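This is the structure, below, for whatever I ask next.
What you see is the complex with one protein chain gone and the rest in place.
The chains carry the letters A, B and C, assigned in the order they are written, with residues numbered from 1 in each.
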Amino acid sequence: MIPRYSRPDMVAIWEPQTRFRIWFEIEAHACDAQAALGVIPKANAEAVWKARDVTFDVARIDEIEAVTKHDVIAFLTHLAEIIGNDEARFVHQGMTSSDVLDTTLNIQLARAADLLLAGLDRVLAALKARAFEHKDTVRIGRSHGIHAEPTTMGLTFARFYAEMARNRARLVNARAEIATGAISGAVGTFANIDPRVEEHVCAQLGLIPEPISTQVIPRDRHAMFFATLGVIASSIENIAIEIRHMQRTEVLEAEEFFSPGQKGSSAMPHKRNPVLTENLTGLARLVRMSVTPALENVALWHERDISHSSVERAIGPDTTITLDFALHRLAGVVEKLVIYPENMLKNMNKFKGLVMSQRVLLALTQAGVSREDSYRLVQRNAMKVWEKGADFKTELLADPEVTAALSPAEIEEKFDLGYHTKHVDTIFARVFG
Amino acid sequence: MIPRYSRPDMVAIWEPQTRFRIWFEIEAHACDAQAALGVIPKANAEAVWKARDVTFDVARIDEIEAVTKHDVIAFLTHLAEIIGNDEARFVHQGMTSSDVLDTTLNIQLARAADLLLAGLDRVLAALKARAFEHKDTVRIGRSHGIHAEPTTMGLTFARFYAEMARNRARLVNARAEIATGAISGAVGTFANIDPRVEEHVCAQLGLIPEPISTQVIPRDRHAMFFATLGVIASSIENIAIEIRHMQRTEVLEAEEFFSPGQKGSSAMPHKRNPVLTENLTGLARLVRMSVTPALENVALWHERDISHSSVERAIGPDTTITLDFALHRLAGVVEKLVIYPENMLKNMNKFKGLVMSQRVLLALTQAGVSREDSYRLVQRNAMKVWEKGADFKTELLADPEVTAALSPAEIEEKFDLGYHTKHVDTIFARVFG
Amino acid sequence: MIPRYSRPDMVAIWEPQTRFRIWFEIEAHACDAQAALGVIPKANAEAVWKARDVTFDVARIDEIEAVTKHDVIAFLTHLAEIIGNDEARFVHQGMTSSDVLDTTLNIQLARAADLLLAGLDRVLAALKARAFEHKDTVRIGRSHGIHAEPTTMGLTFARFYAEMARNRARLVNARAEIATGAISGAVGTFANIDPRVEEHVCAQLGLIPEPISTQVIPRDRHAMFFATLGVIASSIENIAIEIRHMQRTEVLEAEEFFSPGQKGSSAMPHKRNPVLTENLTGLARLVRMSVTPALENVALWHERDISHSSVERAIGPDTTITLDFALHRLAGVVEKLVIYPENMLKNMNKFKGLVMSQRVLLALTQAGVSREDSYRLVQRNAMKVWEKGADFKTELLADPEVTAALSPAEIEEKFDLGYHTKHVDTIFARVFG
Partner (left out) sequence: MIPRYSRPDMVAIWEPQTRFRIWFEIEAHACDAQAALGVIPKANAEAVWKARDVTFDVARIDEIEAVTKHDVIAFLTHLAEIIGNDEARFVHQGMTSSDVLDTTLNIQLARAADLLLAGLDRVLAALKARAFEHKDTVRIGRSHGIHAEPTTMGLTFARFYAEMARNRARLVNARAEIATGAISGAVGTFANIDPRVEEHVCAQLGLIPEPISTQVIPRDRHAMFFATLGVIASSIENIAIEIRHMQRTEVLEAEEFFSPGQKGSSAMPHKRNPVLTENLTGLARLVRMSVTPALENVALWHERDISHSSVERAIGPDTTITLDFALHRLAGVVEKLVIYPENMLKNMNKFKGLVMSQRVLLALTQAGVSREDSYRLVQRNAMKVWEKGADFKTELLADPEVTAALSPAEIEEKFDLGYHTKHVDTIFARVFG
């Protein structure tokens, strides 16, 4: 976790105090269930809740762990210090450390997913607002970095919206993947604890009981979770790359917002660099890098080995914190992105009329010229624009082979921008409903 | 694609003939829609269907492509040779190559997903059958590779079943991700073609129209698809690793089926190696390796660049073919896996009674011994078994501190295997309904 | 392996005939060594060489393998058919299949490395030629995609040359990593074969004897090999991205060579797309994706498991074939790249004089203006250029605070391009010696 790329809410999920709080809740709910089943005295279960509003002493727990070399035992010892050794004697009965640890990890991931969903919602809102704002702002569409046909800036935002809306749906799925809990004992047989304890604890904590666990909750769930975050990160990169392209000096169709007091570079004060989207490009790589180790974590030996644990200690916080930060940074960039419609028009007209060649080609074909001949006619006039800076329409009007097939009015009509934007509303209706 | 790791049905999806057949269908349906809209003559649309049952001449298409350096043009030229130049003149009108190529890729991936679902179903059937067969076959559960508590072989199969059932649901989602089509033109504006053409073609081909495309269908869809395959592969590895462990000489709780005539090794004729599951471990790595490039494919420049194409030419066929093969290989391994229940018992009793230590610990606690004392008592007797090969129960019965808390009958009861298997039916009900 | 992305020389290395030829040579040399040691009769060793010029019957070997399910045994059986069962009886004596297979793989990888080195040499030659050709072709240097200070096209080529020269050195190291052989028996103890056989075979085949092997040659070597290929691929991507940027419509400082007859797009005949470098970007992803499975292949169980094998069957050929093709494609692109120096100048002057701001800032500081004031002065004039299209030099000359510190002549001097190119020869001397 890099402080400069983190937001407090997400960081809080991964702090020791939060973790111990969740451990406590699991243990306390488990005691309730055990008491209801008559396994332990009700008084002992009730006593546990004395720690309900206590701030756990993280330093003290660390101190105990330094001796016991076991984190859960250290916590339980500290808990007993709070509620009394005698009252605490039935806490954790029949449970295994992993029952607590794995259920806790999933609660943390589910909460992280909730924050990520909020981040996605902010991104979606920003994209939608900018899409409608620039629904009719014409710019050139590009394939291969080369001018193709006109499109609108609104369509660009709309397609990012659609992509992020898909990511939202994926994240909802991914959250469901890891929102399970397990209190099933050392190898998952419930030998020492009734399955109804698991059911109660999960119900209280908003989890689904893991249908079949071993000592651990199966890691294909977490693999799917992190794989989904990797996809979302790639979409962030997708938007970031678009903006970086738009901001490059020769294009300059948009710029990240640049506050008046901000210094761009120590050496080149005129520079306004797209550093936020460049940063997002890097953050996307960081989020994505967790996918492979998460996949490698699936194949644990027999009922569990602990190789996954160190991986998750790192990628659990780091990946969610980084993605959370990236989503909000992206939202901010989109919300405040400075758009230059006039530059968009200027760029589009760089090769006068050339982007209309497809229309002309089509018109020639429809006028009865063979496909091969149409292509040849369009290409030879296009090359004059390309090589000599001629005006495409002028050249076409002067080409007798062209005018033999198309009247001047028909040629003129091919250069109408409205032709290209006529279905924007249809597409918006598909995307925004 | 490695021939020895491929099945014909999946290979067929990726063959040129199949690809051209899908291209043809897209073009023909598009002509129908264009004719219905009055854009092209009905007769021309009908003429296209003359090629309905034709086997396309792949060599001829390659020959044309060598000249035109453009695959779709080469195909259209060949198609015109079949249905007549005049009849063919309206084919592909208003469309862009990518309309055909991207829609085709998604159809291939959707068909591939269908085969993979069939493969998963075979795996699921095998796992379920073996789970019920060995529901009560007791074996030792292991954490960290170390004996923990008893479980059953049926539970092992059942958890793999649950994992693969999750994978099935994920693959259904992933299939939906890529089952879209686009006929939206050079930059996705439908400038030259009515959106209703896309709708008709998609409806005919079982696809959802892509709500908003550029020149291409957005690649976050494909990223999600391949990420999902990567998760499935990791689950295959998970099962493979379990079997490899079970087959190792010192464990020998199961073996891959070894046909009477099969030679294990040229040098060591007694060897029966788990080569199929080792192979599956490697194949899982191959499937997984497509995830990162699929994620890197998402951020295309502006309305498209073609960097994704070479990646997909490789991972499209290779990954689906490998995973398809792996699923069926896995199914075969599970179906025919030779289980050795007697070795399971022998292994469990390697350290006489030690695996029951958790139960004794719990019983001591419940009998009023403090948690720390209970732990100490159990540990000191356990160490005698570990270090001197003593019998755990015998030692406990001879330990006055233990017998002060537990009667001989109570100690005896702790060594009842039924204690560990009492919830197997509950778990099976959760998994298999 | 995708035929369109492959070159015959590299493909040939991975063909069955080549593989069998190498197997034969290993066996034949091993027999020579065994005979020299008196382990087998000299006549039998000599007899093996009867197959020296034979083209092996791949179909026949496949046929035998279908029965024996063992590739090396199938080959040895076929070899016996050629040289006579009696003469062949000592072939492979004391050896293990892996002795043959692993040594063969390394020979193939070493040969592949030789071809890759040749490809790198072609790339290096092209980069060097273009570097000298455009040593003094001024263009704007860009950071963050934003104009920074002038540089030259020659420096761009020179830095790619330096990068590829590093890659060449890395590949030489990587080749040495895998140019080892092992004839050490079932677990690497030489129990059944004298270490001098390994020494002889390796000497004959240009390999170093693996100092200590198990059944296999250790896979950290191959991991390092493929990791190195991944780095080379990333450098290819680096060059490809530069060219794609240069070719985008608004920049147009260079274009991939476009042969007169070539069609760019079926729909937009004016388009000249950087499809080769886009393709290289994708191929780089394909090469890189082999790195992770190669790393995962290192940790084999005990003296070997065969999980690495399927991985290597794929990435051995695929990765080397793809990289080989990519290197030659890249060389071709560089060799024929069309450079537009006039567009470079035009782009540089897009914001008149602004790129000289760093020099002015420095001059102000040196003239005694504080760092903060200098920055402020430069920034306020720069903003006029940026926002109103003013000329930077004109603005500076009209700013009394600036002219209080710098004379008009001093200001003029700051706009001399030669200032920026004065060390080009020094840098070239560093790079090209």
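The rule we apply is simple: a contact is a pair of C-beta atoms (placed from the backbone, for glycine too) under 8 Å apart; a residue touches a chain by one contact, two chains touch by 3 or more.
Keep in mind it's a predicted model, so treat the numbers as computed, not measured.
Colleague: Looking at the full complex, which residue from B:Thr214, B:Thr292 or B:Ser310 touches the chain that isn't shown here?
Modeller: B:Thr292
Colleague: Tell me which of C:His78, C:Arg175, C:His328 or C:Arg359 is the one touching the absent chain.
Modeller: Among C:His78, C:Arg175, C:His328 or C:Arg359, only C:Arg359 touches the chain that is not shown.
Colleague: Among B:Gln247, B:Ser290, B:Gln366 or B:Thr421, which one touches the chain that has been omitted from the display?
Modeller: B:Gln247
Colleague: Decide which residue listed in C:Glu81, C:Asp220, C:Glu335 or C:Glu401 touches the omitted chain of the complex.
Modeller: In the complete complex, the chain left out is touched by residue C:Asp220.
Colleague: Considering the whole complex, which of C:Gln17, C:Asn173 or C:Ser407 touches the chain not shown?
Modeller: C:Asn173
Colleague: Which parts of chain C are in contact with the chain that was left out?
Modeller: So the residues of chain C touching the unseen chain are 89, 93-94, 141-145, 148-151, 155, 158-159, 162-163, 166-167, 170, 173, 177, 185-192, 195, 209, 211-215, 218, 220-221, 223-224, 227-228, 230-231, 233-235, 237-238, 240-242, 245, 284, 288, 291-292, 295-296, 298-306, 358-359, 362, 365-366, 370-371, 419-424, 426-427, 430-431.
Colleague: For the chain that got dropped from the picture, name the residues of chain A it touches.
Modeller: 2, 4-5, 68-70, 72-73, 92, 96-97, 185-186, 244, 262-263, 265-268, 273, 275, 278-279, 281-283, 285-286, 288-290, 292-293, 296-297, 301, 305-311, 313-315, 318, 322
Colleague: Using the document's contact rule, name the residues of chain B that touch the chain not shown here.
Modeller: Chain B touches the chain not shown through residues 140, 142-149, 244-245, 247-251, 263, 265, 267-275, 278, 292, 296, 347, 350-351, 354-355, 357-358, 361, 375, 378-379, 382-383, 385-386.
To be clear about the criterion, only the chains that are shown with their structure count from here on.
Colleague: How big is the gap, in whole Å, between where the Cα atoms of chain B centre and where those of chain C centre?
Modeller: Comparing mean C-alpha positions, chain C is 33 Å from chain B.
Colleague: Can you work out the whole-Å distance between the CA centroids of chain A and chain B?
Modeller: Between these chains, centre-to-centre, one finds 24 Å.
Colleague: Multi-chain contacts in chain B: which residues touch at least two other chains?
Modeller: 185-186, 288, 292, 296, 301, 305-306
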